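Sharing a structure here in structure tokens format.
Just one protein chain is left out here, and the rest sit where they should.
Moving on to chain A:
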């Protein structure tokens, strides 16, 4: 089991008003699964993603990621570095760094030596089909290429879970198709992927859909 949550809840207090963004979510993601998280805006998708991605901790409930209990007492930065690979809607590459350096970044924070980083990053970029673009800056790349770099970066430390947040949201349909194919290929190779989307066509390509509504899982 890569992900297991029990009674996971997130409550915000805005000007003294209690906002329950996520209510008693129980879910599991098995190793090698490709799940889609869907729901209208305000349904708690982002909150769930932030919790799963260890960018935030739950108010109530428990979250186990790859055998580690995630709460305030552990170093979230290290967990993110080792166990999560993020793919964002808006790519979020560092504009000053070339493709290679962007992919190296998570490995740098993991303390991998420069030589090993470069070798691994080159391999990963070749694997996502842009081995010929190693030294291009993000603004010299097309949207689809940027997202490929981002996927390569997400794979850098071989994390047990890849979190993709609307990975095709900023792409034209052809590039979007290509990115989906890459993700499905990765899944076929055994990677565990959780993807947030509001596109039903994309959701159908996942093994399973988790639907959220008003902070609760509805199906």
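Quick note on the criterion: a residue touches a chain if its C-beta (ideal position, glycine included) is under 8 Å from a C-beta of that chain, and two chains touch if they have at least 3 such contacts; residues count from 1.
In this section, contacts and distances are computed from a predicted model.
Missing chain, UniProt protein name: "Multidrug ABC transporter substrate-binding protein", from among "Multidrug ABC transporter substrate-binding protein", "4Fe-4S dicluster domain-containing protein", "Phenylacetic acid degradation protein" or "Cytochrome b".
Of the listed positions A:53, A:160, A:176 or A:215, the one in contact with the omitted chain in the full complex is A:53. Screening A:81, A:147 or A:178 for touch with the missing chain picks out A:81. Shown as candidates are A:59, A:92, A:118 or A:177; the residue that touches the absent chain is A:92.
Interface with the hidden chain, as seen from chain A, comprises residues 50, 53, 55-56, 75, 77-78, 80-82, 86, 88, 92-94, 96-97, 105-106, 108-111, 114, 153, 157.
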